[in-house]
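Note that one protein chain is taken out, while the other chains of the complex remain in position.
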Amino acid sequence: MTTTIAPPTTTEANPGYKWVGTRPVRHDGLDKVTGRARFGADLTLPGMLIGAVLRSPHAHARILSIDTSPAKAIDGVKAVVTGADFPMLESEAGEGGEGEVDFRDLCHNIMARDKVLYEGHALAAVAATSRRAALAALAAIKVDYEVLPHVIDVEDAMMPDAPVLHEDMITAGMDPAPETPSNVAARYLHERGDAEQAFAGADVIVEREFTTKPVHQGYIEPHAVVADVAEDGRAMVWCSSQGHFMVRTYTAKLLGWEPSRIKVIPAEIGGGFGGKTTVYIEPVATLLSQKAGRPVKVVMTRDEVFRATGPTSGSKIRFKVGARRDGTIVAASGWLAYQAGAFKGSPVELGVMCMLAPYNVPNFHLEGFDVVNNMPKVAAYRAPGAPMAAFASETVLDEVARALDMDPLEFRMANAAEEGVKAVYGPRFRRIGYRETVEAIRDHPHYSEPLGSNQGRGVASGFWFNFGSVSSATVHINEDGGASVMTGSPDIGGSRASMALMAAEELGIDVYRITPIVADTESIGFTDMTGGSRVTHATGMAVIEACRTVVADLRARAAKIWDVDVDDVEWVEGRAQHVEGNHPPLTTEDLAETSARTGGPITASASLNARGAGVAFSTQVCDVEVDPETGAVEILRYTTAQDAGRAIHPSYVEGQMQGGVAQGIGWALNEEYLFDRQGVMENPGFLDYRIPVASDLPMIDTVIVEVPNPGHPYGVRGVGEVGIVPPMAAVANAIHDATGLRLEELPMSPVRVLAAISANGG
Amino acid sequence: MSSTPVTATINEDQVEFLCQSDQTLLEALRDVVGLTGVKEGCATGDCGACSVILDGRLTCSCLVLAPEAAGATIFTVEGMAGPDGLHPLQQSFLEGAALQCGVCTPGFLVAAKSLLDRRADPSESEVRYAIAGNLCRCTGYDKIVRSILTAAEDMKKAAEEKEKV
Partner (left out) sequence: MARVFLASTLRRFTGGVEEVEVEATTVRALISDLDQRFPGLGKHLRSGLAIAIDGEIMANALYETVPEDAEVHFLPPMGGG
């Protein structure tokens, strides 16, 4: 295989770095362009059974009885399970994709017990010798339901007469606590100063109300698992997920097992975007395998992915901003209600915390409501909670800027948060690069290009946290001087390449002499999920630390060979050098070859809870053309600037930026869950749930801004998520620029745009 | 249900396999023939992850019944690299970072090859429409489109050089 390395093209030179900032071909690339790479559904084991899951046809119903005996009688059926086969767990918080998971809710979500809470809710599963037999068995299971009234819309679900999903749900965060149960799981309040009073001093006040719909992460690979429980009760679980340690922890918890009984092997993962930060079929396949005494594969259909996993919340948001004539924001207030799906835990509080984070706002009152409804339990989705909140806030801010006759970027600059400013979510910012992202867009040729008729330009900014958390890495120097770098972080979009680049930088050896490996749960220390934009930062720190230990060891070996003090040995570009040049340098190869004589193989591990995670900002500009006849919106041009702190592999940083924008454009223009009157999802397939295709989009230009994060050895900031935060508002602001119309409801589909044009007499 | 024997030319090899009459070509290729580079993303012809070239036509293998493939010539991603190394499209996808998770990549490579087989010098817009039946959720298509255009250019140059010799 031929490989080439393009010169670094980041916006800033990378002083002192040889590998960081270059663009090598990713190490797992060859397997992925040849079909060799094995994803979740690609494993077949001898004697393997096929599992399938029975799902509720009703949005809300009591399960009166389940009779599985006809299924068991079908030829080839080897195991049947229902909720009764799983332990009933008490309410207990664990760490999860959106910060917290309640294991009681999770145990009810993977297999319904007394009630089904959404159409698609699992309530039984079978394993059989063929898919045909498995499907026949599902059809034979007899379930008696008492259908209950259901509720989908978030405001309907908050009404006093709404059907209540959970009889024990008392709204948290209310003082005094309500006496009656409702669908409002929690109320969150973030406030500072006196917003009401400050509004009185504003010269311009804009207030609007927004509606967004649930949208799915839309990863192309459906959830897939192969579980194989051996006679001694130990299990091998092969699956694609954003965290195989998470799969082990959750599966063990849900089965009442010790985690050490389960080995989870990470398959390649075909996209996640937050949607694979929890389990659905993994505990089910494991229990089926135990019952059948054979390996069991369960692969979701696309229809099941839509009906039973993800999505993220639909929302209702009222938002108000007041500013003085000089462009200073004086106050903001917001009311946000997010759908949580069947169990509590929407990302509404994160929405509240993020929506004004790019700005210095002295007075605000932001109130969020987490509301359960009869749709699948929401899962994390790229910057969970922030995009819909930013759609509201960045649209209103655009309108304020226009009312003040200010350029929208200048208005943002006038209020930009910077180091030392108290963030809306509380603490003071450390060094951040928000202002730099605004400047990058302002100075980009795109921003001053002339527009034609029916065309418009919009800008928006976004904020998202980065997370640290626990990661492990092990580095082995091979006998030829090459190295293996093992981590516990599934590689969702190029992290193997980033790990190899950081190891190459530290060890001083060629990046292609490094083999980055995603190791299974028995081969590496515990590692938190690939999510929260944390891997390059946190797992990268573990790699750097392990490499530094290896380098210290390599220096010690050279000192031993030369019989000198280790302090007289330097490590320069993959070689041990004597400070006074008394000995010819020893390369990694030399030291590896002789390692048996100097103390044995050279290897080191590092496990840590990474501190120092930065925060990330993005500012984006979008040009659209609106067809006044059809209401169709075409994206003509798109440019995104994002602070990456330090781009380790710029191509994959750009890829994250472009991918986030594309998902945001889908959210803005096309994507939504549609439910019929019975609460049944009407569009559970890619034909009717339309994600952007190549002919919908232009090239997405990227500007990588590098304001190093002081908390990382190379200045890394997470880049995975923030790119999805600005697009909906950027597109809406561009549509306004083109048509004079403010759209307050997502998606801004041709039907809605045309309705707005017609309502305006157009 | 009885099995049907099917003989087809897959990636230039004559292959015989047994399939069920209700089995799709996608299922037969993955589960019987063992070509798991062909991916299932939807099984309804909407995502293109299972793209193959069937008798010269770009086809979603999930929409074809396996017995219909009798006598057909089928090309999958596994047939792309040859003894001389990677296909220029594979090489340009690698160098252009045209994949993130990689699950849609086999389908894109097959769709792109189908385009370049027909049209050596496509425009950006032609590339975008040629791959509009393939969904990618990671990349926003930017680097995929660029990599296909680069591969087309590389292949054209290589063909011109060959002619000169």
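Should a chain be cited, it is by its letter among A and B, assigned in written order, with residues numbered from 1 in that chain.
One rule holds for everything that comes next: contacts are C-beta pairs under 8 Å (C-beta built on N, C-alpha and C of every residue); 3 or more make two chains touch, one makes a residue touch a chain.
For clarity, every value in this text was computed on a predicted model and none was experimentally measured.
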Which displayed chains the hidden chain touches across the whole complex: A
Option from A:277, A:521 or A:595 whose C-beta touches the chain left out: A:277
Residue among A:90, A:175 or A:231 that touches the chain left out of view: A:175
Option from A:283, A:433, A:531 or A:747 whose C-beta touches the chain left out: A:531
Chain not shown: contacting residue from A:383, A:396 or A:509: A:383
Contact residue for the chain not shown (choose from A:190, A:513 or A:575): A:190
Interface with the unshown chain - residue positions in chain A: 93, 95-100, 173, 175, 188-191, 217, 272-275, 277, 349-350, 353, 380-384, 425-430, 464-470, 531-534, 609, 611-613, 711, 718, 720-721
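Basically, only the chains that are shown with their structure count from here on.
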Separation of chain A from chain B, taking each centre as the mean of its C-alpha atoms, in whole Å: 29
Of all residues in chain B, those that touch chain A in their complex: 1, 20, 22, 30-31, 35-44, 46-47, 49, 76-78, 80-81, 85-86, 90-91, 93-97, 99-106, 109, 125, 127-129, 131-146
List of chain A residues in touch with chain B within their complex: 1-4, 6, 23, 25-26, 28-39, 41-42, 44, 132, 217-222, 268-273, 299, 301-302, 492-494, 651-652, 654-656, 658-659, 661-663, 685-687, 691-695, 697, 699-700
